[in-house]
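First up is the structure itself, then whatever we jot down about it.
Note that one protein chain of the assembly has been removed; the remaining protein chains are unaltered in position.
Should a chain be cited, it is by its letter among A, B and C, assigned in written order, with residues numbered from 1 in that chain.
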Amino acid sequence: MDVMYFAWVRERVGLPKEKVETSAATVAELIEELKSREDRYAAAFADLSALRVALDQELSDFDAPLEGVREVAFFPPMTGG
Amino acid sequence: MDVMYFAWVRERVGLPKEKVETSAATVAELIEELKSREDRYAAAFADLSALRVALDQELSDFDAPLEGVREVAFFPPMTGG
Amino acid sequence: MKIVVQEAPFDFGAEAQAFSDAAKGAGAVVTFTGVVREADAGAMAVMEIEHYPGMTEKALEKIAAEAMTRWSLTDALVIHRHGRLVPGDQIMMVATAARHRVAAFEAAEYLMDYLKSRAPFWKKEILDDGAAAWVDAKDEDEDALSRW
Partner (left out) sequence: MKIVVQEAPFDFGAEAQAFSDAAKGAGAVVTFTGVVREADAGAMAVMEIEHYPGMTEKALEKIAAEAMTRWSLTDALVIHRHGRLVPGDQIMMVATAARHRVAAFEAAEYLMDYLKSRAPFWKKEILDDGAAAWVDAKDEDEDALSRW
């Protein structure tokens, strides 16, 4: 699936988008998998309360299942307007 | 003093403005004086709850004294905007 | 702060742009525009707006100055027409500029609420069959003042 990062999450991970092969069942499992890979992911995902997730461009939550999802995006709380 | 009428008060009295010589001490006394003059004033001032008064271009009330006042205006509740 | 009472149409787009351009230090600009609607019953041909020259300007100045102080506005604008208008015509506009959006919104609503019930304007609807009626003040407009 495509995993996207925005704002300071993008800066910490070091890229805006990547393809990830995973068998993670939920967003939370995907995060654990990424954190165990490299320090930059551990830094990006250190405080989940400061993070939001969107699945296929809809806001979602960390418990949500990933089955059928093509695009996952992680970012901080939004600051538009 | 100058007495002015607006909207349907003007239409009932039949003129927008007139000079009135009066010794009325308050707005209420002036109204009684006008009502006793002619039917068109009695018609205009029949229901005081539907009327507003301004003294020298400031909203006021029927108990207000007229001493020193140069311009009295009667009109219905305002409907701007 | 600018207060305008006039019979002529005003250019809403140009006024809104000029107000926004001049709003130095503001992060938020709100405008409200009132447009003549069809009458609730029957087809309105003309809306006549009567006002009290002299008092109108004073009342609007007072309302706008109060809003400027209460919400620390960087600027405020009120334009109100009088005379004969037809459905679709713009009757009036207000604009407010403030550092933050809540202040700009609240101040604009305050201006509108006070302008509706405390500025000396009176509307008369003339239907296309010639029937004419003064618009009654609404209790809800008077009640709206109690929140401020």
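Here, contacts are C-beta pairs under 8 Å (C-beta built on N, C-alpha and C of every residue); 3 or more make two chains touch, one makes a residue touch a chain.
Model, not experiment: these values are computed from the prediction.
Note that the undisplayed chain, when the full complex is considered, contacts A, C. Listed residues C:5, C:29 or C:76: the one in touch with the omitted chain is C:29. When the full complex is taken into account, the listed residue touching the unshown chain is C:112, out of C:45, C:59 or C:112. Seen from subunit C, the chain kept out of the figure touches residues 11-14, 16-18, 20, 23-38, 88, 90, 99, 101, 104-105, 108-109, 112. If you put the missing chain back, the residues of subunit A touching it would be 4, 6-8, 10, 54, 57-59, 73, 75-81.
Following the convention adopted for this analysis, only the chains that are shown with their structure count from here on.
Per-chain CA centroids place subunit A at a distance of 48 Å from subunit C. Averaging Cα coordinates per chain places subunit A and subunit B 72 Å apart.
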